[in-house]
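Take a look at the structure set out below.
For subunit A:
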Amino acid sequence: MDVTLLLILLFIGAVATYFSGNAIASKVALFFSVAALGVSLALLNQFSQGTDISFSAQWIKNPNVLFALKADGLSIAMVLLTTALTPLIVLSGFGNNFNNAKNFYALVLFMAFAMIGTFLASDGFVYYIFWELSLIPIYFIALIWGNGDAEARKKAVIKFFIYTFAGSLFMLAAFIYLYQKAGTFKWDVLVGLDLSATEQFWIFLAFFLAYAIKIPLIPFHTWQANVYQKAPTIGTMLLSGIMLKMGLYSVLRWQLPLAPNAAKELQYIIIGLALAGVVYGSIVALKQKDLKKLLAYSSLAHVGLIAAGCYAMNMDGLRGAVLQMIAHGFVIVGLFFAAEVIYRRYETRTISEMGGIRQQTPKFASMFMILVLASVALPGTFNFVGEFTVLYSLSTENMVFAVIGGTTIILGAFYMLRMFQHAMLGETNAKMFADVTVSEGIVFVAIIGFLLFFGLYPKPIIELITPSIQEILVHVK
Partner candidate 1 sequence: METILKEIGVETYLYLSALLFSIGVFGILLRRNAIVMFMSIEIMLNAVNMMLVAFSTYHQDASGQVFVFFSMAVAAAEVAVGLAILVSIFRNHGSVDIDNLKNLKG
Partner candidate 2 sequence: METSLVLLLLLAPFVGFLSNVFLGKQFGRTGSGVLGTLAVVASFIATVIFFMQVNSTKEAINIHLFDWIAMGKFSIGFDILLDQLSLLWLMFVTGIGALIHLYSISYMHDDENTHKFFSYLNLFVFFMIMLVAGSNLLIMFIGWEGVGLCSYLLIGFWYKNQDYNDAAKKAFIMNRIGDLGFLIGIFIIGYLFNTLDFVALKQAILAGNGTANLALIGTAALCLFIGASGKSAQIPLYTWLPDAMAGPTPVSALIHAATMVTAGIFMITRLNFLFELAPDVKMIIAVVGVFTALVAAAIGLVQNDIKKVLAYSTVSQLGLMFLALGLGAYEVAVFHVITHAFFKACLFLGSGSVIHALHGEQDMRNMGGLRKAMPVTFITMLISTLAISGIFPFAGFWSKDEILLTAFHGNTVLWVLGSIASIMTAFYMFRLMFLTFFGEFRGTEEQKHHLHESPALITVPLIVLAVLAAIGGAINLPGNNWLNHYLAPLFKGHEAHHLDNTAYMLMGIATVGALIGIGIAYSMYISKKQVPEADDKVQGLHKVLANKFYLDEIYMAVIVKPIYALAKFSRDYIEKGLSNIVFGFGTVADGLALQGKKMQNGNIGFYLFAFVFGLCSIVYYLFFVR
(Lines give C-alpha, C1' and ligand atoms only; values in the text may rest on other atoms or scores of the structure.)
Protein backbone atom coordinates (compact mmCIF):
# COMPACT_ATOMS: atom_id res chain seq x y z
CA MET A 1 0.00 0.00 0.00
CA ASP A 2 1.40 3.37 -0.83
CA VAL A 3 0.24 6.95 -0.83
CA THR A 4 -1.21 6.85 -4.32
CA LEU A 5 -4.06 4.88 -2.85
CA LEU A 6 -5.09 7.93 -0.92
CA LEU A 7 -5.11 10.11 -4.00
CA ILE A 8 -6.97 7.54 -6.03
CA LEU A 9 -9.52 7.11 -3.29
CA LEU A 10 -10.23 10.80 -3.04
CA PHE A 11 -10.41 11.20 -6.78
CA ILE A 12 -12.83 8.32 -7.08
CA GLY A 13 -14.69 9.86 -4.19
CA ALA A 14 -15.03 13.13 -6.05
CA VAL A 15 -16.28 11.37 -9.17
CA ALA A 16 -18.62 9.14 -7.22
CA THR A 17 -20.01 12.13 -5.37
CA TYR A 18 -20.63 13.87 -8.64
CA PHE A 19 -22.56 10.94 -10.00
CA SER A 20 -24.39 10.13 -6.79
CA GLY A 21 -27.02 12.81 -7.19
CA ASN A 22 -27.83 15.78 -5.05
CA ALA A 23 -29.80 13.91 -2.42
CA ILE A 24 -27.03 11.72 -1.07
CA ALA A 25 -24.00 13.62 -2.28
CA SER A 26 -23.07 14.85 1.17
CA LYS A 27 -23.21 11.37 2.60
CA VAL A 28 -21.18 9.89 -0.18
CA ALA A 29 -18.61 12.63 0.29
CA LEU A 30 -18.56 11.96 4.00
CA PHE A 31 -18.06 8.27 3.37
CA PHE A 32 -15.12 8.85 1.10
CA SER A 33 -13.53 11.44 3.33
CA VAL A 34 -13.79 9.13 6.31
CA ALA A 35 -12.40 6.33 4.20
CA ALA A 36 -9.52 8.61 3.27
CA LEU A 37 -8.93 9.31 6.91
CA GLY A 38 -8.89 5.58 7.57
CA VAL A 39 -6.47 4.97 4.76
CA SER A 40 -4.21 7.75 5.90
CA LEU A 41 -4.19 6.34 9.40
CA ALA A 42 -3.35 2.93 8.02
CA LEU A 43 -0.58 4.55 6.02
CA LEU A 44 0.65 6.27 9.14
CA ASN A 45 0.73 2.94 10.84
CA GLN A 46 2.74 1.43 8.03
CA PHE A 47 5.03 4.39 7.97
CA SER A 48 5.71 4.21 11.67
CA GLN A 49 6.58 0.57 11.25
CA GLY A 50 9.20 1.58 8.77
CA THR A 51 7.47 0.49 5.58
CA ASP A 52 8.20 2.65 2.60
CA ILE A 53 4.94 4.12 1.40
CA SER A 54 6.39 6.49 -1.16
CA PHE A 55 5.71 6.20 -4.84
CA SER A 56 7.73 7.15 -7.86
CA ALA A 57 7.35 6.56 -11.58
CA GLN A 58 8.48 8.26 -14.72
CA TRP A 59 5.74 10.47 -16.04
CA ILE A 60 7.17 12.65 -18.77
CA LYS A 61 10.47 11.77 -20.37
CA ASN A 62 11.22 15.09 -21.93
CA PRO A 63 11.32 17.21 -19.86
CA ASN A 64 12.24 14.73 -17.21
CA VAL A 65 9.32 14.59 -14.81
CA LEU A 66 8.76 11.91 -12.23
CA PHE A 67 5.41 11.28 -10.68
CA ALA A 68 7.03 11.08 -7.30
CA LEU A 69 5.16 11.14 -4.02
CA LYS A 70 7.32 11.04 -0.97
CA ALA A 71 5.84 10.38 2.42
CA ASP A 72 8.00 11.52 5.28
CA GLY A 73 6.80 12.54 8.69
CA LEU A 74 6.13 16.11 7.72
CA SER A 75 4.12 15.17 4.65
CA ILE A 76 2.17 12.58 6.54
CA ALA A 77 1.38 15.06 9.27
CA MET A 78 0.04 17.49 6.72
CA VAL A 79 -1.86 14.75 4.92
CA LEU A 80 -3.41 13.70 8.18
CA LEU A 81 -4.37 17.27 8.86
CA THR A 82 -6.15 17.30 5.53
CA THR A 83 -7.81 13.94 5.85
CA ALA A 84 -8.85 14.63 9.42
CA LEU A 85 -10.33 18.00 8.60
CA THR A 86 -12.06 16.98 5.41
CA PRO A 87 -14.68 14.74 7.05
CA LEU A 88 -15.34 17.44 9.59
CA ILE A 89 -15.68 20.02 6.89
CA VAL A 90 -18.00 17.81 4.91
CA LEU A 91 -19.98 17.04 8.02
CA SER A 92 -20.23 20.70 8.83
CA GLY A 93 -22.14 21.12 5.59
CA PHE A 94 -24.90 18.79 6.68
CA GLY A 95 -26.86 21.67 8.07
CA ASN A 96 -26.73 23.55 4.78
CA ASN A 97 -28.83 22.94 1.76
CA PHE A 98 -26.63 23.54 -1.21
CA ASN A 99 -27.92 23.85 -4.71
CA ASN A 100 -26.30 21.24 -6.83
CA ALA A 101 -24.86 19.51 -3.80
CA LYS A 102 -23.20 16.86 -5.92
CA ASN A 103 -21.02 19.40 -7.66
CA PHE A 104 -20.27 21.10 -4.41
CA TYR A 105 -19.12 18.06 -2.51
CA ALA A 106 -17.30 16.68 -5.49
CA LEU A 107 -15.32 19.90 -5.59
CA VAL A 108 -14.61 19.65 -1.89
CA LEU A 109 -13.21 16.16 -2.28
CA PHE A 110 -11.31 17.19 -5.36
CA MET A 111 -9.75 19.98 -3.44
CA ALA A 112 -8.71 17.59 -0.70
CA PHE A 113 -7.24 15.43 -3.42
CA ALA A 114 -5.21 18.30 -4.82
CA MET A 115 -4.01 19.48 -1.45
CA ILE A 116 -2.89 16.02 -0.43
CA GLY A 117 -1.02 15.80 -3.69
CA THR A 118 0.69 19.06 -2.89
CA PHE A 119 1.77 17.79 0.49
CA LEU A 120 3.09 14.55 -0.89
CA ALA A 121 4.73 15.54 -4.15
CA SER A 122 8.47 15.33 -4.14
CA ASP A 123 8.89 16.28 -7.75
CA GLY A 124 8.74 20.02 -8.25
CA PHE A 125 6.62 19.83 -11.33
CA VAL A 126 4.08 17.46 -9.86
CA TYR A 127 4.05 19.59 -6.79
CA TYR A 128 3.32 22.66 -8.86
CA ILE A 129 0.50 20.92 -10.68
CA PHE A 130 -1.21 19.91 -7.49
CA TRP A 131 -0.60 23.34 -6.07
CA GLU A 132 -2.39 24.99 -8.97
CA LEU A 133 -5.01 22.32 -9.17
CA SER A 134 -6.17 23.06 -5.67
CA LEU A 135 -7.04 26.58 -6.76
CA ILE A 136 -9.70 25.56 -9.22
CA PRO A 137 -12.20 23.93 -6.87
CA ILE A 138 -11.99 26.67 -4.31
CA TYR A 139 -12.53 29.24 -7.01
CA PHE A 140 -15.77 27.60 -8.01
CA ILE A 141 -16.84 26.87 -4.47
CA ALA A 142 -16.44 30.51 -3.54
CA LEU A 143 -17.86 31.82 -6.77
CA ILE A 144 -20.95 29.68 -7.07
CA TRP A 145 -21.93 28.89 -3.52
CA GLY A 146 -20.61 32.00 -1.88
CA ASN A 147 -22.74 34.59 -0.20
CA GLY A 148 -23.39 38.26 -0.54
CA ASP A 149 -23.71 40.39 -3.61
CA ALA A 150 -22.73 38.42 -6.71
CA GLU A 151 -20.73 41.22 -8.31
CA ALA A 152 -18.70 41.95 -5.19
CA ARG A 153 -18.14 38.28 -4.70
CA LYS A 154 -17.01 37.81 -8.25
CA LYS A 155 -14.56 40.62 -7.82
CA ALA A 156 -13.16 39.23 -4.60
CA VAL A 157 -12.87 35.72 -5.90
CA ILE A 158 -11.26 36.62 -9.18
CA LYS A 159 -8.83 38.82 -7.34
CA PHE A 160 -7.97 35.92 -5.11
CA PHE A 161 -7.53 33.64 -8.04
CA ILE A 162 -5.39 35.92 -10.14
CA TYR A 163 -3.36 37.01 -7.18
CA THR A 164 -2.47 33.55 -6.01
CA PHE A 165 -2.08 32.36 -9.55
CA ALA A 166 0.28 35.23 -10.24
CA GLY A 167 2.43 34.33 -7.31
CA SER A 168 2.64 30.71 -8.25
CA LEU A 169 3.57 31.47 -11.82
CA PHE A 170 6.77 33.02 -10.61
CA MET A 171 7.38 29.87 -8.68
CA LEU A 172 6.89 27.96 -11.89
CA ALA A 173 9.46 30.16 -13.57
CA ALA A 174 11.85 29.42 -10.74
CA PHE A 175 11.20 25.72 -11.12
CA ILE A 176 11.92 25.90 -14.82
CA TYR A 177 15.13 27.67 -14.05
CA LEU A 178 16.10 25.00 -11.56
CA TYR A 179 15.24 22.35 -14.08
CA GLN A 180 17.61 23.90 -16.57
CA LYS A 181 20.30 23.56 -13.97
CA ALA A 182 19.52 20.12 -12.68
CA GLY A 183 17.81 18.29 -15.52
CA THR A 184 15.19 17.02 -13.13
CA PHE A 185 12.58 18.30 -10.75
CA LYS A 186 13.31 15.82 -8.06
CA TRP A 187 13.43 17.33 -4.59
CA ASP A 188 16.57 15.50 -3.48
CA VAL A 189 18.47 16.70 -6.52
CA LEU A 190 17.15 20.24 -6.51
CA VAL A 191 18.04 20.84 -2.89
CA GLY A 192 21.52 19.53 -3.58
CA LEU A 193 22.12 22.08 -6.34
CA ASP A 194 24.97 24.44 -5.88
CA LEU A 195 23.46 27.80 -6.66
CA SER A 196 25.20 31.12 -6.63
CA ALA A 197 24.08 33.83 -4.27
CA THR A 198 22.31 35.77 -7.00
CA GLU A 199 20.50 32.72 -8.26
CA GLN A 200 19.40 31.85 -4.77
CA PHE A 201 18.21 35.35 -4.21
CA TRP A 202 15.95 35.39 -7.23
CA ILE A 203 14.71 31.88 -6.72
CA PHE A 204 13.97 32.70 -3.13
CA LEU A 205 12.03 35.77 -4.18
CA ALA A 206 10.05 33.89 -6.80
CA PHE A 207 9.07 31.27 -4.28
CA PHE A 208 8.46 33.91 -1.70
CA LEU A 209 5.94 35.68 -3.86
CA ALA A 210 3.99 32.48 -4.33
CA TYR A 211 4.01 31.63 -0.67
CA ALA A 212 3.60 35.10 0.70
CA ILE A 213 0.41 35.45 -1.27
CA LYS A 214 -0.85 32.04 -0.36
CA ILE A 215 -0.03 32.16 3.33
CA PRO A 216 -0.68 35.25 3.25
CA LEU A 217 1.87 37.63 4.65
CA ILE A 218 1.30 41.34 4.67
CA PRO A 219 1.17 43.23 2.40
CA PHE A 220 0.03 40.41 0.14
CA HIS A 221 -3.00 39.56 2.19
CA THR A 222 -5.64 41.79 0.71
CA TRP A 223 -7.46 38.96 -0.98
CA GLN A 224 -7.92 37.09 2.23
CA ALA A 225 -10.55 38.79 4.29
CA ASN A 226 -12.92 39.37 1.41
CA VAL A 227 -12.71 35.85 0.13
CA TYR A 228 -13.14 34.38 3.59
CA GLN A 229 -16.17 36.51 4.06
CA LYS A 230 -17.72 35.80 0.70
CA ALA A 231 -16.94 32.13 0.33
CA PRO A 232 -19.38 29.65 1.77
CA THR A 233 -18.20 28.57 5.18
CA ILE A 234 -17.03 25.22 3.94
CA GLY A 235 -14.88 26.97 1.41
CA THR A 236 -13.52 29.26 4.06
CA MET A 237 -12.68 26.26 6.18
CA LEU A 238 -10.86 24.61 3.34
CA LEU A 239 -8.99 27.80 2.64
CA SER A 240 -8.05 28.69 6.14
CA GLY A 241 -7.77 25.23 7.59
CA ILE A 242 -5.72 23.53 4.96
CA MET A 243 -4.89 25.67 1.99
CA LEU A 244 -2.97 28.27 3.94
CA LYS A 245 -0.89 25.46 5.31
CA MET A 246 0.10 24.56 1.79
CA GLY A 247 2.01 27.80 1.61
CA LEU A 248 3.64 27.30 4.97
CA TYR A 249 4.44 23.70 4.27
CA SER A 250 5.99 24.69 0.99
CA VAL A 251 8.23 27.17 2.70
CA LEU A 252 9.62 24.34 4.74
CA ARG A 253 9.71 21.77 2.02
CA TRP A 254 10.84 23.80 -0.94
CA GLN A 255 11.83 27.34 -0.32
CA LEU A 256 14.23 26.98 2.57
CA PRO A 257 16.16 23.96 1.33
CA LEU A 258 16.33 25.34 -2.19
CA ALA A 259 17.67 28.75 -1.31
CA PRO A 260 19.06 28.50 2.21
CA ASN A 261 21.65 31.21 1.85
CA ALA A 262 19.22 33.69 0.43
CA ALA A 263 16.83 32.76 3.17
CA LYS A 264 19.43 33.51 5.74
CA GLU A 265 20.25 36.78 4.10
CA LEU A 266 16.66 37.90 4.00
CA GLN A 267 15.69 36.20 7.21
CA TYR A 268 15.30 39.30 9.30
CA ILE A 269 13.30 41.17 6.71
CA ILE A 270 10.90 38.32 6.23
CA ILE A 271 10.50 37.54 9.87
CA GLY A 272 9.89 41.23 10.32
CA LEU A 273 7.21 41.12 7.67
CA ALA A 274 5.63 38.07 9.22
CA LEU A 275 5.62 39.63 12.65
CA ALA A 276 4.28 42.86 11.30
CA GLY A 277 1.46 40.70 10.04
CA VAL A 278 0.95 39.35 13.51
CA VAL A 279 0.54 42.79 14.98
CA TYR A 280 -1.28 44.28 12.05
CA GLY A 281 -3.69 41.40 11.66
CA SER A 282 -4.54 41.53 15.32
CA ILE A 283 -5.11 45.24 15.26
CA VAL A 284 -7.28 45.19 12.18
CA ALA A 285 -9.23 42.30 13.64
CA LEU A 286 -10.13 44.47 16.60
CA LYS A 287 -12.46 46.67 14.66
CA GLN A 288 -14.09 44.19 12.34
CA LYS A 289 -17.83 44.12 12.26
CA ASP A 290 -18.16 40.91 10.35
CA LEU A 291 -17.43 37.76 12.29
CA LYS A 292 -15.90 35.94 9.38
CA LYS A 293 -13.72 38.90 8.52
CA LEU A 294 -12.55 39.10 12.08
CA LEU A 295 -11.59 35.46 11.97
CA ALA A 296 -9.85 36.08 8.67
CA TYR A 297 -7.67 38.74 10.21
CA SER A 298 -7.02 36.56 13.21
CA SER A 299 -5.87 33.96 10.77
CA LEU A 300 -3.58 36.52 9.20
CA ALA A 301 -2.04 37.15 12.57
CA HIS A 302 -1.63 33.50 13.40
CA VAL A 303 -0.10 32.45 10.14
CA GLY A 304 2.23 35.40 10.43
CA LEU A 305 3.58 33.85 13.56
CA ILE A 306 3.82 30.45 11.94
CA ALA A 307 5.68 31.95 9.02
CA ALA A 308 8.04 33.67 11.39
CA GLY A 309 8.69 30.27 12.93
CA CYS A 310 9.42 28.81 9.53
CA TYR A 311 11.90 31.51 8.69
CA ALA A 312 13.58 31.25 12.04
CA MET A 313 15.16 28.21 10.40
CA ASN A 314 16.00 26.28 13.50
CA MET A 315 14.65 23.10 14.96
CA ASP A 316 12.21 24.75 17.29
CA GLY A 317 10.99 27.20 14.73
CA LEU A 318 10.24 24.61 12.12
CA ARG A 319 8.77 22.15 14.52
CA GLY A 320 6.71 24.76 16.25
CA ALA A 321 5.52 26.01 12.90
CA VAL A 322 4.31 22.58 11.92
CA LEU A 323 2.60 22.05 15.25
CA GLN A 324 0.99 25.40 15.01
CA MET A 325 -0.11 24.74 11.44
CA ILE A 326 -1.98 21.69 12.58
CA ALA A 327 -3.38 23.39 15.64
CA HIS A 328 -4.44 26.45 13.71
CA GLY A 329 -5.98 24.27 11.05
CA PHE A 330 -8.27 22.71 13.56
CA VAL A 331 -9.11 25.76 15.57
CA ILE A 332 -9.87 28.00 12.64
CA VAL A 333 -12.14 25.39 11.13
CA GLY A 334 -13.93 25.21 14.45
CA LEU A 335 -14.25 28.96 14.71
CA PHE A 336 -15.57 29.38 11.22
CA PHE A 337 -18.00 26.64 11.91
CA ALA A 338 -19.16 28.45 15.01
CA ALA A 339 -19.77 31.49 12.83
CA GLU A 340 -21.74 29.30 10.48
CA VAL A 341 -23.77 27.82 13.30
CA ILE A 342 -24.75 31.30 14.35
CA TYR A 343 -25.49 32.25 10.78
CA ARG A 344 -27.80 29.31 10.32
CA ARG A 345 -29.92 30.57 13.16
CA TYR A 346 -29.64 34.32 12.98
CA GLU A 347 -28.79 34.77 9.32
CA THR A 348 -26.22 37.37 10.13
CA ARG A 349 -22.50 37.55 10.40
CA THR A 350 -22.45 41.03 11.83
CA ILE A 351 -21.26 40.78 15.38
CA SER A 352 -23.37 43.66 16.60
CA GLU A 353 -26.51 41.86 15.49
CA MET A 354 -25.71 38.88 17.66
CA GLY A 355 -25.29 38.89 21.42
CA GLY A 356 -27.09 37.21 24.26
CA ILE A 357 -26.75 33.79 22.76
CA ARG A 358 -25.06 32.17 25.70
CA GLN A 359 -28.14 32.02 27.83
CA GLN A 360 -30.04 30.18 25.15
CA THR A 361 -27.46 27.60 24.33
CA PRO A 362 -24.88 27.04 27.01
CA LYS A 363 -23.48 24.02 25.16
CA PHE A 364 -22.68 25.94 22.07
CA ALA A 365 -21.37 28.84 24.10
CA SER A 366 -19.00 26.59 25.98
CA MET A 367 -17.68 24.98 22.84
CA PHE A 368 -17.26 28.32 21.16
CA MET A 369 -15.48 29.59 24.25
CA ILE A 370 -13.05 26.69 24.22
CA LEU A 371 -12.29 27.35 20.58
CA VAL A 372 -11.73 31.00 21.32
CA LEU A 373 -9.39 30.06 24.13
CA ALA A 374 -7.55 27.62 21.94
CA SER A 375 -7.11 30.28 19.32
CA VAL A 376 -5.56 32.60 21.89
CA ALA A 377 -3.25 29.71 22.75
CA LEU A 378 -4.26 29.01 26.26
CA PRO A 379 -1.86 26.48 27.76
CA GLY A 380 -3.34 23.04 27.69
CA THR A 381 -4.56 23.46 24.14
CA PHE A 382 -2.55 22.28 21.21
CA ASN A 383 -2.20 25.83 19.97
CA PHE A 384 -0.16 26.71 23.00
CA VAL A 385 2.36 24.00 22.25
CA GLY A 386 2.87 25.36 18.78
CA GLU A 387 2.85 28.99 19.72
CA PHE A 388 5.22 28.48 22.60
CA THR A 389 7.67 26.55 20.47
CA VAL A 390 7.58 29.14 17.73
CA LEU A 391 7.99 32.04 20.10
CA TYR A 392 10.82 30.28 21.82
CA SER A 393 12.58 29.72 18.54
CA LEU A 394 12.15 33.38 17.71
CA SER A 395 13.60 34.33 21.04
CA THR A 396 16.70 32.31 20.32
CA GLU A 397 17.07 34.24 17.08
CA ASN A 398 16.41 37.62 18.55
CA MET A 399 14.58 38.57 21.67
CA VAL A 400 12.84 41.46 19.92
CA PHE A 401 11.13 39.01 17.59
CA ALA A 402 9.77 37.07 20.50
CA VAL A 403 8.44 40.24 22.09
CA ILE A 404 6.74 41.43 18.92
CA GLY A 405 5.43 37.99 18.13
CA GLY A 406 4.35 37.62 21.71
CA THR A 407 2.02 40.57 21.41
CA THR A 408 -0.28 38.10 19.74
CA ILE A 409 -1.09 36.64 23.11
CA ILE A 410 -2.24 40.03 24.29
CA LEU A 411 -3.88 41.34 21.16
CA GLY A 412 -5.29 37.95 20.30
CA ALA A 413 -7.03 37.79 23.63
CA PHE A 414 -8.17 41.34 23.09
CA TYR A 415 -10.03 40.86 19.84
CA MET A 416 -11.19 37.32 20.44
CA LEU A 417 -12.67 38.04 23.84
CA ARG A 418 -14.15 41.23 22.56
CA MET A 419 -15.77 39.32 19.75
CA PHE A 420 -17.01 36.63 22.11
CA GLN A 421 -18.39 39.19 24.49
CA HIS A 422 -20.40 40.94 21.85
CA ALA A 423 -21.42 37.88 19.93
CA MET A 424 -22.37 35.59 22.77
CA LEU A 425 -22.75 37.41 26.06
CA GLY A 426 -25.04 40.13 27.24
CA GLU A 427 -28.77 40.26 27.74
CA THR A 428 -30.56 37.25 26.37
CA ASN A 429 -31.31 37.68 22.71
CA ALA A 430 -34.96 37.92 21.81
CA LYS A 431 -34.50 35.66 18.80
CA MET A 432 -34.66 31.93 19.34
CA PHE A 433 -31.35 30.14 19.11
CA ALA A 434 -31.88 26.45 18.53
CA ASP A 435 -29.45 24.16 20.27
CA VAL A 436 -26.67 22.59 18.24
CA THR A 437 -27.67 19.58 16.21
CA VAL A 438 -25.94 16.24 16.40
CA SER A 439 -23.88 16.73 13.27
CA GLU A 440 -22.82 20.16 14.45
CA GLY A 441 -21.98 18.79 17.85
CA ILE A 442 -19.81 16.05 16.41
CA VAL A 443 -17.73 18.57 14.50
CA PHE A 444 -17.18 20.71 17.56
CA VAL A 445 -16.44 17.83 19.88
CA ALA A 446 -13.99 16.26 17.47
CA ILE A 447 -12.10 19.49 17.02
CA ILE A 448 -12.06 20.34 20.69
CA GLY A 449 -11.10 16.83 21.65
CA PHE A 450 -8.23 16.91 19.24
CA LEU A 451 -6.98 20.26 20.46
CA LEU A 452 -7.13 19.33 24.10
CA PHE A 453 -5.69 15.87 23.74
CA PHE A 454 -2.70 16.94 21.76
CA GLY A 455 -2.37 20.01 23.89
CA LEU A 456 -1.46 17.73 26.74
CA TYR A 457 0.18 15.01 24.79
CA PRO A 458 1.75 16.38 21.62
CA LYS A 459 4.51 13.82 21.73
CA PRO A 460 3.22 11.56 18.94
CA ILE A 461 3.05 14.45 16.51
CA ILE A 462 6.39 15.83 17.58
CA GLU A 463 7.99 12.46 17.10
CA LEU A 464 6.35 12.05 13.74
CA ILE A 465 7.62 15.28 12.30
CA THR A 466 11.02 15.57 13.90
CA PRO A 467 13.06 13.30 11.60
CA SER A 468 11.84 14.98 8.44
CA ILE A 469 12.47 18.39 9.89
CA GLN A 470 15.96 17.31 10.72
CA GLU A 471 16.40 16.28 7.13
CA ILE A 472 15.22 19.67 5.96
CA LEU A 473 17.53 21.39 8.39
CA VAL A 474 20.45 19.44 6.98
CA HIS A 475 19.83 21.20 3.69
CA VAL A 476 19.24 24.53 5.29
CA LYS A 477 22.40 24.54 7.33
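Simple rule for what comes next: a residue touches a chain if its C-beta (ideal position, glycine included) is under 8 Å from a C-beta of that chain, and two chains touch if they have at least 3 such contacts; residues count from 1.
Selection criteria: all candidates are chains of the complex that A comes from, given by their letters.
Computed from a predicted model, the values in this text were never measured in an experiment.
Here subunit A touches just one chain among 1 or 2 in this complex, the one numbered 2. Across the complex, candidate 2 is touched by residues 159, 163, 218-219, 221-223, 225, 280, 283-288, 314-316, 319, 356, 358-359, 362, 366, 373, 378-380, 384-385, 388-389, 391-393, 395-396, 399, 402-403, 406-407, 409-410, 413-414, 417-418, 421, 425-428, 456-459, 462-463, 466 of subunit A.
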